[in-house]
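For this depiction, one protein chain was excluded, whereas all remaining protein chains were kept in their positions.
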């Protein structure tokens, strides 16, 4: 299949889910991506880590927004690494780099981040947060997408006493889908979006 | 009180609610603004109507995103018109114009829109949609924030058979608030965000 | 397979979904059943219609609660009628009767209801409501489970000016599911539960 270059000509994020190649890798849904990127407060020129990048949908949107800054998409699953590369190519991005390996170890030697997005942590969230905390300058922001109560709690517990302004959003979203002459509501699974702003 | 100019230095929307002067006028909450703007798919240079602009929070964010395009904030309540002007000044925006009066009549003579945001309609949503439908070119997008089932239904009914791709999102959001040593969840009221893309 | 008689020895509703035979017929989820039955305000001896009864899960719970009253489970799909009978037998209920056919016509000749539950209407909700309105005495209650905005609107519109006290609940529920060492949240689709109390 010849690669078609996709162009999202808008300044707002929210690329439809179907624009991404995903195979069976979990995809951060469009509306959750939009909220996550807003909580990350992205700006031109920033360096962004996307840890547990999955299909790279969040990384693709972030790369568009921070260009000429760069996004480092950290991912341990080789299949997912391939998907991130494919999705990056589809959107013709030159500032999205795949970092294959397990966080936090694989973060060694990377440029320090302005923003850290954490979509998956393979059970090592605390270690990842500790490393990112050390790398992050004041004003830096970490955003964690928690789909388990355990992740939410680890994020809240970690941030206590370390000089973060903490906020979180519980997002229960449903999309209207056509069903013949009518429409019905189909839920997305709930996501808790944690925002940690380093003071 | 001397006006302090506020600067939101990020490319992503999501200005905190507290940055806006609101008196007792309804404010579109930060996260709902973010989702609404994403569904509107804004781009540089666009002309945007914000109908029922309220405090102007959505108009302010849109004006930043579409500059040098312009936002026309339509509002019938004089107190709210003042708030929109104040909020526009606070963010030092030159491309946000208040259009005082009742839609759809007050829309006569305005430049045609690329995007229409409808936050309030004073019970005249059908008339407003009919007018905007005539003004909107193919590819244009209308986004309606519905806080009542009646508004949702009017929007869905209007869009049928008129050549729109229809989507809607039900957003049930809650924010985590600190309460002593712990945090508790506080809900925002649900909003249904309807996106109509003209084909 | 020999039929095992199931016994739900509790006074509160909330029989687990897995206790019902469902094939591919839509099942009203446990928690939605509980809320629906509560909004119906059931009492011993009542006659209850369950229109669009599906698998009969709601009818089974209602039959337990109103005994020696009776539940008339109205259903047009023959496969679903079989399931209702199977589920009724499993719970050894003598006061749950399947009424095979299409509402409202099939309601002719049935005893008047104290309560009407409407889970499905095959696009004929308005006719069904009109008929039930005529049959229902003051103090009677109709509860509609709406999974589409169209159903919600039809129910709200019908009830206006006909002497009903109207309430509705939007239920966005998610269940925690074990996933290895952690748990994750899985959403149920949203349901709008409309309660119409005849004055």
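Note that the chains take the letters A, B and C in the order they are written out, and that residue 1 is the start of every chain.
In this section, a contact is a pair of C-beta atoms (placed from the backbone, for glycine too) under 8 Å apart; a residue touches a chain by one contact, two chains touch by 3 or more.
Given the structure is predicted, the values throughout are model-derived calculations rather than measurements.
Just so you know, the chain we are not showing touches A, B, C across the whole complex. Considering the whole complex, the residue from A:42, A:170 or A:196 that touches the absent chain is A:170. The chain not shown here touches chain C at positions 9-14, 30-31, 34-35, 37-44, 65-66, 156, 166-176, 178, 183, 185.
Residues of chain B in contact with the chain left out of this view: 123, 147-151, 172, 174, 176, 179, 181-190. Annotation for chain A: contacts to the undisplayed chain at residues 149-150, 152-153, 156, 170, 172, 190.
The criterion applied here is as follows: only the chains that are shown with their structure count from here on.
Shared residue numbers account for over half of those found at the interface formed by chain B and chain C, and the copies are therefore classed as meeting with the same residues.
A rotation of 180 degrees, rounded to the nearest 5, superposes the Cα atoms of chain A on chain C.
Between chain A and chain B the centroid-to-centroid distance comes to 26 Å (mean Cα coordinates, whole Å). Multi-chain contact residues, meaning those touching two or more other chains, occur in chain C at positions 149-150, 172, 190.
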